[in-house]
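All protein chains of the complex are present and in place, except for one that has been dropped.
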Amino acid sequence: MMNQKTTEQTLLSIKNLSTYFHTPEGVIRAVEGVNFDILKGACLGVLGESGCGKSVTALSIMQLIPSPPGEISSGSIQFAGKDLLRFSSRQMRSIRGKEISMIFQEPMTSLNPVYTVGNQIGETYRIHEGLDARQAKEKSIEMLSLVGIPSPQKRVDEYPHQLSGGMRQRVMIAMAIGCQPKLLIADEPTTALDVTIQAQILDLMAGLQEEMGMSIMMITHDLGVIAEISDKVVVMYAGQVVEQSSIDELFKHPLHPYSRGLLNSIPKLGDKFVRGKQPLREISGQVPDLINLPSGCLFASRCPKVEKKCLENVPQLIEIAPGHDVRCWLAG
Amino acid sequence: MLAYIIRRMFQAVAICLVISAMSFFMLFLNTDPALMLLPPEAEVADIAAFKKQMGLDRPVLIQYKDFLGRVVFHGDFGQSFVYKVPAVQLIMERFPATLRLALAAIVFINLVAIPVGVISAVKRGSFVDNIFTFFALMGQAMPLYWLGIMLIIIFGVWLRWLPISGSDSFAHLILPAITLGSWILPVNMRLVRSGMLDVLNKDYIRTARAKGLPEWLVLGKHAFKNAILPLVTVIGMQLGLLLGGAVVTETVFAWPGMGQLVLDSIHMGDYPVVQAVVVVFAVCVVVGNLVADILAALIDPRIRLN
Amino acid sequence: MASKMTDDPMLQVEGLKMHFPIIKGVVRRQVGSVFAVDGVNFHINKGETLGLVGESGCGKTTVGRCLIGLYRSTAGSIIFEGREVINQSRKKMVTLRRRMQMIFQDPYSSLNPRMRVRDIIGEVLKVHGLVEPKNKTQRIAELLDQVGLKSDFAARYPHEFSGGQRQRIGIARALAMEPRILVADEPVSALDVSVQAQVINLLERLKQDLNLSMLMISHDLSVVEHVADRIAVMYLGKIVETGSDRDLYNNPHHPYTHALLEAIPQPRAGGRARRQSRKLLGGDVPSPIDPPRGCYFHPRCPRVEDQCKRDNPPMVEVSPGHVVSCFFPGKK
Partner (left out) sequence: MIKPALSQSFSISSHPSSTIRTLKRLWHLRLGILGSLLILCLVTTALFTPWLAPNDPYTQDITQRLLPPFWMEGSSSDHFLGTDHLGRDLLSRIMYGTRISLVIGLSAVVLQLILGVGLGVLAGYYRGRVDSAISFIVNAMMSFPFILLALTLVSVLGASLQNIIIALGLTGWPVYTRVTRIETIKLNEQEFILAAHSLAYSSWRIITRHVLPNMLPTLLVLSTVEVARSIIRESLLSFLGLGIQPPTPSWGVMLAEGRDYMLMHWWLAAFPGLAIFMAALGINLLGDALRDYTDPHLRKY
């Protein structure tokens, strides 16, 4: 059991969260029994491929799941000691953008093309802090310079299409951190950006995190990005958490065959000069259909070490080593 | 922005020219206005004399050049063959009433289409949405002149609520405007609906919600302005269609616009009048489009600043 | 592997330029150009893979499309198998370029959704009369087998396949032309991480088995480095550095290559420390419409001197086969 101290440090605690989508083809079990905590001031990486449920988890926290057809069918989301899932929509609105903020993958489309940057950043202040238009604009300029946008007085009156992709993502960040949120959820914030710009944005986020003491939930499919920014990592596969550990532990001792497969399947810079060129180790097959999930372990059909019990029984997420949880019959 | 508008104006003028040329040459396809206008027993010599008098015996291209020169520099379309007065005068006496009807219809259309379309989109799949959609389908299937007649029968003859002809008061405007508007209304309603649905799926709407904005701000500020864009660009185009529709509506409601005059002129091959009508319409259409373009540019900075 | 390569250029590109006109204003006249590709030289030897790497908008895709003949290049020469393929009649160009085929980025849009797999591949065979009609079915089965698909997939439509499988179909279509060079334009970037390895390995295997040459275009230096024998780095329409994979990784001479290598996040433990210690490349890529004077890279370059702002840097051969376009190559 958790001791008193860790509970105090926990900012967000997700317990047994399941989010389903009811479609004509059947029920999509996008997120199934997900548990994890985000500590105060820490960065949690959520790693997974498209369709693994990482974004749906984030949207569930924000309660931005389109409903219908989406539905948070069970679980609890404790944020600063209160269950967000019991909040009214009005209470939730006062949380969004103020206590918990979110930035998205596509900075191109995530900003409204017909309003100025200043208008869109200032809006947060007008809504959550009751500032008037002039004060909001001043604050916006302040935020723009904080996120490293040159000549913010000029940029504040520009429209999104006049900015580069990296600039837009900075604007998104300025918008998100304006009210000093306790948690910033970043859903693939650098995927649409070039590597040199990605490096800038990651540095910016890490810097802001330190300065403001906020927590970050970093959602990405990129193992490199997660290595650079997060303290702890949660690996998701087909709607479930399959592995959870500190970041270095994951790279040194990956325990779940999926995590291991993922690590081995990507080319790593310089590896071929150290070990000689070898073919990449593929993960065979595909992600299971979330509507007709197989019984037993969801990774069984792709697992190189699959055994009979994997096909029959669902493994649970268990702590194998201190702070290292795995959902696998064969681990440990 | 300025270059954009200037370019649009050039295009507008070009469109006017093309339309005037189209209307001019179409009349020469195979009619001979002289034969139409003179009594059937007219002698060949009479016909020739008439042609000479009206300038119809010269080559077509020369006639067009003259026509263009007169129109552009003097606003002169020539004398009506039938009424023997300048065609422009005939048109200008009646045009304001037609324009009034068309503008009334535009106001009616969009006052109804925008809220209905927005509600339909926001409540997609609901009972209200289905009802609106069904009415839109019905509206599109309804010939407008028939609707006019039915409205006259129901509200004018049976219920006696509204006047059925003339243009003396605001009440006179109601039935014709509804009749004329019902034709375009479903189109615009569906345009607003689909525009709104489209926008509601955009990432920036998710961003707005993630900021904690109340739903009325999300819809009213972030969605609406984007959703309305496609509508703004078609309203200009619709002015032309409505002017055409007005001609028909007027004949049903005896509205004192150019309706009957236009139909009679076409019937009788009174082509100075037809040409004048066509060009006046073209100018309206072009001005309408220009206004729509400017409106669109004002709403959308991507047009304005590029 | 290296023994199979001969120094016999299969493809020789000299001074390739592709300028797209910008048409604007009241009278629609050309007011400028997008200098998408602005003087590019490279060659590919028989059996060799050249990696072309660069960030979005650097012109790498345009280079590929010029090679294939999708764009009519503004200037330069492309010599393929000893013959000039630019400025030929359409008919001649078709025959000359037949043995240079492209693999596209997006497996979801690169296959005609209304055609069955057998028609997608069969059409190629039919149009170019590559097999006797009676042998068509067999040839299709062969091609599918080559890319690791079952021959009974031939009767299916593209939407019945996963992204990885669709990419295989695209590769089979290219192979139907019996190419000598494959131009692979971001062949894995639209795929899930766990599937990328499958496609990369397939391309490598095909290259070996069929003794193909390959131009691998990608924004992902890790992928490029894994597959390529030599690498060319592009920035703003120009190649700034070309060299063997080893030279480029161990001994990058151009400051941009250097920054690129630094910026790529590594999927290894200790990522945070690495991020904090690296030097960042500031700013954004300038617009290819109005590239800076002198060296295109100078506004972002940490080594910038006055000369860089004035003159175009020359191509310097720092070691055999390792060419850099910089006034101060190698200086850290």
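Going by the order they are written in, the chains are A, B and C; count residues from 1 in each one.
Heads up, the rule we're going with is that contacts are C-beta pairs under 8 Å (C-beta built on N, C-alpha and C of every residue); 3 or more make two chains touch, one makes a residue touch a chain.
Given the structure is predicted, the values throughout are model-derived calculations rather than measurements.
*Asks:* Could you tell which one of C:19, C:98 or C:309 touches the chain left off the display?
*Replies:* Answer from the full complex: C:98 touches the omitted chain.
*Asks:* If I consider the whole complex, including the chain that's not displayed, which of A:22, A:161 or A:253 touches that chain?
*Replies:* A:22
*Asks:* Out of B:195, B:236 or B:301, which is the one that touches the chain we can't see?
*Replies:* Spelled out, the listed residue whose C-beta touches the missing chain is B:236.
*Asks:* In the full complex, which of B:87, B:262 or B:294 touches the chain missing from this view?
*Replies:* For the chain that is not drawn, the touching residue is B:262.
*Asks:* In the full complex, which bits of chain B touch the chain not displayed? Write them out.
*Replies:* 11, 14-15, 18-19, 22-23, 26-27, 29-31, 124-126, 130, 133-134, 137-138, 140-143, 145-146, 149-150, 152-153, 157, 197, 200-201, 203, 205-206, 209, 236-237, 239-241, 243-245, 247-248, 251-252, 262-263, 266-267, 269, 274, 277-278, 281-282, 285-286, 288-289
*Asks:* Which chain C residues touch the hidden chain?
*Replies:* So the residues of chain C touching the unseen chain are 65, 68-70, 94, 97-98, 101-102, 104-106, 108-115, 123-124, 127-128, 158-159, 163, 170, 173, 177, 192.
What we mean here is this: only the chains that are shown with their structure count from here on.
*Asks:* Any idea which two chains share the most contacting C-beta pairs?
*Replies:* A-C
*Asks:* Could you put a whole-Å number on the gap between the CA centroids of chain A and chain C?
*Replies:* Result: the chain centres lie 32 Å from each other.
*Asks:* With chain centres defined as C-alpha means, what is the inter-centre distance between chain A and chain B in Å?
*Replies:* Once rounded, the distance between the two centres reads 53 Å.
*Asks:* Among the residues of chain C, pick out those that touch two or more other chains and give their numbers.
*Replies:* Residues of chain C touching two or more partner chains: there are none.
*Asks:* At least two partner chains per residue is the criterion; list those residues in chain B.
*Replies:* none
*Asks:* For the complex, which residues does chain A have touching chain C?
*Replies:* Spelled out, the residues of chain A in touch with chain C are 49-50, 164, 166-167, 194-200, 202-203, 206, 221-229, 247-248, 251-252, 261-263, 265-273, 277, 279-284, 286-287.
*Asks:* Please name which positions on chain C make contact with chain A in the complex.
*Replies:* Going through chain C, the ones touching chain A are 1, 55-56, 162, 164, 192-198, 200-201, 204-205, 219, 221-223, 225-227, 245-246, 249-250, 259-272, 274-276, 278, 280-282, 284-285.
*Asks:* Mind pulling up the chain A residues that touch chain B in the complex?
*Replies:* Chain A reaches chain B through residues 62, 64, 93-98, 101-102, 104, 106, 109-115, 123-124, 127-128, 159, 161-162, 172, 175.
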